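The structure appears below as structure tokens.
Every protein chain but one is kept in place in this view of the complex.
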Amino acid sequence: MDHHNDTHATEGTGRPIRFRVFRYKQGDRAPYFDEFTLEVAEETTVLDALTSIRNRLDPTLILRSSCFHASCGTCGMRVNDREVMACVTKVIDLKSSVVKVEPIANQALVADLVTDMVDFYAKFNAIGLALVRDSDWLPDAAEPAGIDSYNRFENCIECGLCLSACPIVASDPRYLGPAALAAAWRAVEEPRELDPEAVLRLTDDPQGSWRCHVAFECSEACPSNVDPAGKIMLLRRRQAAERLRSIFGGRHG
Amino acid sequence: MTREMSHAGSAPHVVIVGGGGTGGAVAHDLVLRGLRVTLVERGELTSGTTGRHHGLLHSGARYAVKDRESAVECIEENRILRRIAPDSFELNDGLFVAITAEDEAYEPLFFESCLASDIPARRVTREEALRLEPNLNPELRCAVQVPDGTMDAMRLPLRFFATAKRNGATIRPFTEAVAMTIVQGPSGRCVTGVSVQDHTSGRRYDIGADLVVNAAGPWGEKIARMADVDVPIQPSPGILVAVRGRFCNMVVNRLHDSGDGDIVLPQRELSVIGTSSWVTDDPDHLAVPADHVEMMFREGSAMIPAIRSAQTRATWSAARPLIGERGASSGRELSRTFKCFDHAAEEGVEGFVTISGGKATTLRAMAEATADVVCKKLGIESPCRTREYPLLPHTAYYA
Partner (left out) sequence: MSEQSVERTAVERGAEGASTRRRGVIGWVDPRGRRLGGWAFILNRLTGLGILLYLSFHLVVLSLLARGPSAWDGFVSVAMSPVFLFFDVVLIFGLLAHGLNGIRVTLVGFGLVVDRQKAMFAALMVLGAIALIIAAIRIFEVG
């Protein structure tokens, strides 16, 4: 079938863009940047461009991708110094004829744009992550026969953009970080199988919610409406209230 | 050179080429049967077709009328997946919604076919449908409720990889198969290994194998050619559109003969409309045609009018690896069930099998069929355990 108007085309559109792509292979002394020029269409995303570079220009370029619609969280990158999901970032929207692409920061680097998410998940698993929550949309809808309540996946897509943007994660490997803390607040808000008191004990720690310095870069970077910063503040409010209660409540106990 | 036992009693080593859902499930199955497994994938796991699919945990109702075999496969696997991978699905059931008189006329046949395929179906009146899903087109006539669900397209298969890895499989993403090692012996040709390029370091090395499983999806033909065999895989792309806003909790299907854009399902805070179908020879270059995008909005908003004015989050294409001959015109006429090809039987090349076809919901069944073939060829008697074996959470992959 002949297709006119491929909205994500990477050739023949007359809009050349220069891509500066971070390169590193195991064993290299230092990373460097490779330059590729591609043409882009209205809807061409950074991921489309990188995939095209990989397919047509350099098959040794590696990157993480899977779902193409910011649900899997694998294609997080720093593009022109901002944390984004490459699959939903249109090249045209960057408003620049030069596009710099780097891996997300503050994670172990495997090669090129691929990071190893081991540290990310270690922090997550320290808290415990519930994947499914009550669906908070369409609250007036009735449930069908056989379904007690509608559920849905948690917002967090485990992309690591929040950790890349956080200035504290940048300098302190012990900080639990926005992703795990946001998951912790969700466990307090909607416990499911997790024990909210146990979770609060983990987060009420100098390296837990108190390590945050209120930069809010995590919430700005989050592509999935998690608002980690807001959740960290809610944790802190809850923790502070419990401290006060135990100090003053104890007297009247 | 014949295949000799170098380590007496050592389990056979199977190399799987392709890190999609099928490859992961095959690795999981074979490891449980006691084989040694190495899986190579040129990109990130599920970065081919698997990660991009709609995300539907099929009840099979869609195939009940025209493709009974697929329908029965689907509902069986639907039940198994709910059992072995809890918490990987949004389990809100689905509705097949009749909008036109034609749809309504189709309903009795559809309903009976569901029951005949062992798919639990329940008739829903127009009023009840609107109570369940307030955003539905108020002109709908009736609906049928079925046990559809939504899966996370990447995270569900990742559970198979996590479990296989924990049980001893070697999983190597960013490792591209570039050639097969083929040996000419007195009894014919035999594949004895895979030559790979490790893209994390640039190094090329060989992996010896007692058998190679080609699970490369739409790239299956490319891999098969490395082994000097041919396999009739027709890459058949379709488009998907994600819009912002969760317009339904249930999966919403159009109650008619399978067509384009007739499924809308929720994923977190998005609604995803799909899909369409065309054929291509090159799975690496999938267009995202403007007319197909428009078709998704048109068909999707026929069921849920709010979609028309929703903000687009993403548009993309994914290629189904359908089995069939070249020359099909749209891909929809090819069967959606799967097949495992033993290339020794058909082309005299030993040590190489290809699994293709199928859909995301049936990944475990595809793996079982493939593992049965593999074990038979290697003389291993070991039953499949994947129907009951609970999968580790996807986060365990990174541990």
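A few points about this structure:
Read from first to last, the chains carry the letters A and B; within each, the first residue is number 1.
We adopt the following convention: contacts are C-beta pairs under 8 Å (C-beta built on N, C-alpha and C of every residue); 3 or more make two chains touch, one makes a residue touch a chain.
In this text the structure is predicted, and so the values were computed from the model without any measurement.
In the complete assembly, the contact with the undisplayed chain comes from A:Gly230, out of A:Pro59, A:Pro196 or A:Gly230. The hidden chain makes contact, of the residues B:Ser201, B:Ser258 or B:Ser382, with B:Ser201.
Interface note for the absent chain: among A:Ala111, A:Ile127, A:Ala141 or A:Cys156, the touching residue is A:Ala111. Across the entire complex, the residue among A:Ile92, A:Ala126, A:Ile147 or A:Ala215 in touch with the chain not shown is A:Ala215. Even with one chain removed from view, chain A keeps its contact list with that chain: residues 26-27, 78, 80-83, 103, 105-111, 115-116, 118-119, 165, 167, 169-171, 173, 212-217, 219-220, 229-230, 233-238, 240.
In this text, only the chains that are shown with their structure count from here on.
Note: centroid distance chain A to chain B, computed from Cα atoms, is 26 Å.
Of all residues in chain A, only 1, 3-9, 25-27, 43, 45, 55, 59-72, 74, 87-88, 110-112, 114, 116-118, 120-122, 124-125, 129-132, 135, 137-138, 140-147, 150-155, 157, 224-225 touch chain B in the complex they form. Within the complex, the chain B residues that touch chain A are 43-47, 50-52, 55, 87-93, 95, 122, 124, 128, 131-135, 145, 150, 152-155, 174, 176, 197, 199-202, 240, 242, 246, 248-250, 266-270, 272, 278-279, 284-285, 287-291, 293, 313-316, 318, 330, 393, 395, 398-399.
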